[in-house]
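Left out: one protein chain. Kept in place: all the others.
The letters A, B and C name the chains in turn, as written, and every chain counts its residues from 1.
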């Protein structure tokens, strides 16, 4: 497959393919239909024209109704996709996700299930401020019954979206607003990336950086810089945050003996805590240095650009963390 | 102070004292006024008679309106207390907590603040099933700006409630439904327990159990049993989950060299992950065994009693975890 | 207004199956044979019997914790229902859900929720599936007066009308939400006035009037099936006991208790049956059958095994979680 594709286009293609294949795939969200221009990030551009207004439904500003309708449609055997404009807006509808989508399979003793994809976007670095930038994946990973997915590049976005739509359980699909326009290799049609499998984005032998989403790009850049210093960094892109691909991560850290866990979300009580805790459980006594954790500062995301840039882990900070693992002595 | 008091009575007393002292203290919640019997758990019994219907407001079933009103009243300088009947119902109103209560001090650059106590109850073991038993403290600990408190006994409940009402920031105050009726020593009037300070519930030298809420009682019982085997367990009752009393916990584990982290909430991505990660960071190379984590199973809380009892950490499980730290070899 | 005589018999049978089951549960709880949070449906039996009799078995139902009457009326068989509530492996949901979460797709019971108001948006989704598939199904959701104050109610009604979904919203207005009287949680006389806020058709009905209740739901179902959109029905009724079994209800004024007793749907329906020329003997024979069915169901439940701990790893995801 030659050529490049943006993450936005890749997501559009994945949804388009799934809709062509299965009439049960429908999309609900604010402004998503043709009349409104195909979604504020244009992920559903062109789909109403192909599949009609009953399958691409522009909704009122009613996140509980959107997600509830998706839960109901999923129970009836459809494969709804909900677009929730920004991740923070999930907070008005957590009940439908946590008490219903996540639990109905279990609480019904397996009689029903909720094949639902909740697409949402977020990201730090665009000056959207405190109520439009949160990264809440740790909440969802803590809830049994949900899967949590986030791509770092266009090809994975396409392949993971296809897998998420095909999944018979609810998937929280997190898109990073800063990545929509980024191009990566075009994987071609019908590309599928299985859920639950991490990718080794770059091989290395000295230290593993475990991350996901946009910070994979930062990690790769830092790994390149560190290679010049003679430090061989392995970068693991989780792709699926939950269920966690413990096998791939543990194997990497067993090999390198050192780990840096990195995400944009607030560090405290973030997914990095679980990953670090598990590494310490699995590799107690085998680690050459304490696991380093990097994440967002412990505050709301500030609007002012100067502050926002201090809020997220910087490339310098990542480099320092790797150095800290390399130079660690008791 | 002689005599015993139940946690329910202790909470009632704390609120009563605070209301007597400051007219700005008000309570909102479903069924909380005298006309409805003073709350489904009777925590506000007798208060309407003393302070009137403008200070004890029975509300419609409208959690967003309840919490929003509390946020607004707090911004105006009142000290509202919200009673949200069960913790799962916070999911319909996370926005007011996370996007507003937690962030307004920061987003306003310190011009406003939200002195609000959100009281809620939950607990596994009463057969309330999947939508009425969740322990979501990890979510709130992940959100900068919130404090998270949970008492394990009546005296602490009283003292922490007074401190929470006096606090100038929003506090999530988690009560365990199984503890309301439990009696402990009556601390007398005007008892205050500062936020952010863990208690050493029992001293010991071989292994630290770090826990909070109802499982403190289990930990103490197990510690008693293990003492007979010659294992000296220290039990740390966090009391405040966030901010985390790192000093007390680290000191304990530095002393014992072994740690079991215990909570009822789902283990994966629970607060235990953060505690374990921090212990490994602070005490890398000093721990005699990997930190053991115990928490709820990775499923919704089942209703059937037989299953529910397998869902939570059992006393046997706690004992085994301590044994695992004692017997650990590479 | 008269309804079909066979239909009335159907309603009577559904009503009494509900009443006898509820009676049995209360006696089991009273005797201590099992313990559980139990939301009695005493007083609301007829509302759902008449409503569900107006639907097709394939129609979808979403109900709430106080939903046993809806579930039985919609056709959930008593054996797995008893077993579920008692927490047995043979329950509708293998004991995992419990009384608050009865699901039984074979009878169209898709969700029972314990969160006030959350069923309404879900019912929209079921209706949306039917609308897209043009399979002629409709969705019905039942909820209380108290639920009409929560955000999900508002969002769901607006969306339903916007898309003209084949859904019926049945508010069982039993005048109380937990311990809070209707007038203490809202300032309108009727929930049904809220229909106008969405341009929706709204109908208020005496839920204890079998003929009226049946007719109103039948009309709403016909409208929905014809693509004419949703209806909000406010069925007036009484919660004849406390919020849950054993709960204090001293906050209910004496006049309300008296009014409630006068309006008891069970004697009223019995009388109507006689008006429709059913004989005492016929009715008693039905009751005897139901009694036997209820006893057998309870026995089945008590005799059934408890779920195994391995169930915690099953039904979390499609794939079983590793031990």
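Some notes on this structure:
Convention: a contact is a pair of C-beta atoms (placed from the backbone, for glycine too) under 8 Å apart; a residue touches a chain by one contact, two chains touch by 3 or more.
Model, not experiment: these values are computed from the prediction.
Within the full complex, the residue among A:11, A:92 or A:144 touching the omitted chain is A:92. Of the candidate positions A:46, A:77 or A:127, contact with the hidden chain is made by A:127.
The hidden chain makes contact, of the residues C:35, C:197, C:257 or C:296, with C:197. Remark: the omitted chain is touched by one listed residue; of C:45, C:161, C:178 or C:209 this is C:161.
Only one residue from C:151, C:177, C:265 or C:307 touches the chain missing from this view: C:151. Chain B meets the missing chain through residues 23, 26, 54-55, 57, 59-60, 62-78, 80, 92, 95-96, 99-100, 104-113, 144-145, 147, 167-169, 243.
One chain of the complex is left out; on chain C, the residues touching it are 149-155, 158, 161-162, 184-188, 193-194, 196-200. The chain not displayed touches chain A at residues 30-31, 35-37, 40, 58-64, 88-89, 91-92, 126-132, 297-300, 302-307, 310-311.
Basically, only the chains that are shown with their structure count from here on.
Centroid distances built from C-alpha atoms place C farthest away from chain B. If each chain is reduced to the centroid of its CA atoms, chain A and chain B end up 30 Å from each other. Mean C-alpha position of chain A lies 40 Å from that of chain C.
For chain C, residues that reach two or more other chains under the stated contact definition are 91, 94-97, 101, 113-115, 118, 151-152, 315-316. Multi-chain contact residues of chain B (touching two or more other chains): 64, 88-89, 91-92, 129-131, 297-300, 302.
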